[in-house]
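This is the structure I have questions about; it appears just below.
Note that this complex is displayed minus one protein chain, with the remaining chains in position.
So, chain A:
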Amino acid sequence: MSSVSLFNVTKSFGTADIIKGVDLSIRDGELVVFVGPSGCGKSTLLRMISGLEEITAGEIHLGDKRVDHLPASDRDIAMVFQSYALYPHMTVAENIGFPLKMAGWSKSDMDAKTREIGDVLQLLHLFDRTPKQLSGGQRQRVAIGRALARDPKIILLDEPLSNLDAALRVDMRMELARLHRELGATMIYVTHDQVEAMTMADRIVVLRDGIVEQVGTPLDLYLQPANRFVAGFIGSPKMNFWDARSDENGRVVMPSGLAVAMGDHVAANRSLTVGARPEHLVLCDEDNAALKGTVLAVEHLGSDTFVQLHCGIGDPSQMDVNVRLAGIVRVSIGDQLALTIADQDNWHLFDGDGIRLDPPADRVA
């Protein structure tokens, strides 16, 4: 177990900057998820921590030891690859024991340790098989077993569940979370799936174009996204956005014409973006409506009702609004609905650069 610290870490391939100065501090025993769209540099960052990729500048510390000059094999880390990268010519037992063999363990110690891991991961009955004879989920468990063999300080996981089918993915997600609790190891987990990130992480690091957009707990990111990108990336269905302005009194004027006083932090006469999550839109009467529109589609799930609403005003790309109404709501296609944003805390305001406008401190959730 160990903490991980990154100080102004950068990576360039020729003139292309892939990672642009990342500062990050991961606490001992934490499960941190790197999430971001493809090409954001999350896997590169993971590989830089592992030592498989050299860094161009900056420092990486594991615990209190600087490691960026050390080869991967000397960093005392383990990694689970997206492809599992099991050794096809070795049995399950040999795969799990390989890191121990490299560390020069005796045969008997090695056997004892691999059996212990096999027991934890329920792999003992498969010990004599080769990877070819295993199912996807079993291979995944062997890959995790191999990573656990040396009791590494840090376990890195590079999209470990992306090759599994949906049901198995949920199971493995639970299993990984359980392992993390039991082992208490520091884990860094890379995924492009924000649901995986939300469900597993102690803290999430959102990356875009080699820059850390926000670091926080899943709920921090959900409740107070630092900028428009994070707001749009975290949450499913996605947050709705509207271009808006503040009037001379600092009130936010929605495309529908509704003006809402948000507080002193909103300056007068600025262009803004208003964001609201689908689940925070509620039905209201015509006069107080932040938006009005015609129902384009309805999905009744019982627990929720998903509505796609078409509003006639505003930017064309922002006219279609996703709404998630709790419970069963009797609406049908063509109905006219008036909606507002449930609570002032659920109005997300972003300035012209997409940076969150923070409400006064007493309203922070």
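Assume a contact is a pair of C-beta atoms (placed from the backbone, for glycine too) under 8 Å apart; a residue touches a chain by one contact, two chains touch by 3 or more; residues count from 1.
In this section, contacts and distances are computed from a predicted model.
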As a check of understanding, state which of "Ubiquinol-cytochrome c reductase iron-sulfur subunit", "NADH-quinone oxidoreductase subunit H", "Helix-turn-helix transcriptional regulator" or "Maltose/maltodextrin transport system permease protein MalG" is the UniProt name of the chain not shown.
"Maltose/maltodextrin transport system permease protein MalG"
In the full complex, which of A:24, A:77 or A:205 touches the chain missing from this view?
A:77
Which of A:98, A:189, A:229 or A:347 sits in contact with the chain that's absent?
A:98
The one of A:85, A:124, A:283 or A:342 in touch with the missing chain is A:85
Please output the residues of chain A touching the missing chain, sorted low to high.
50-52, 71-73, 77-79, 81-83, 85-89, 98-99, 102-103, 146, 149-150
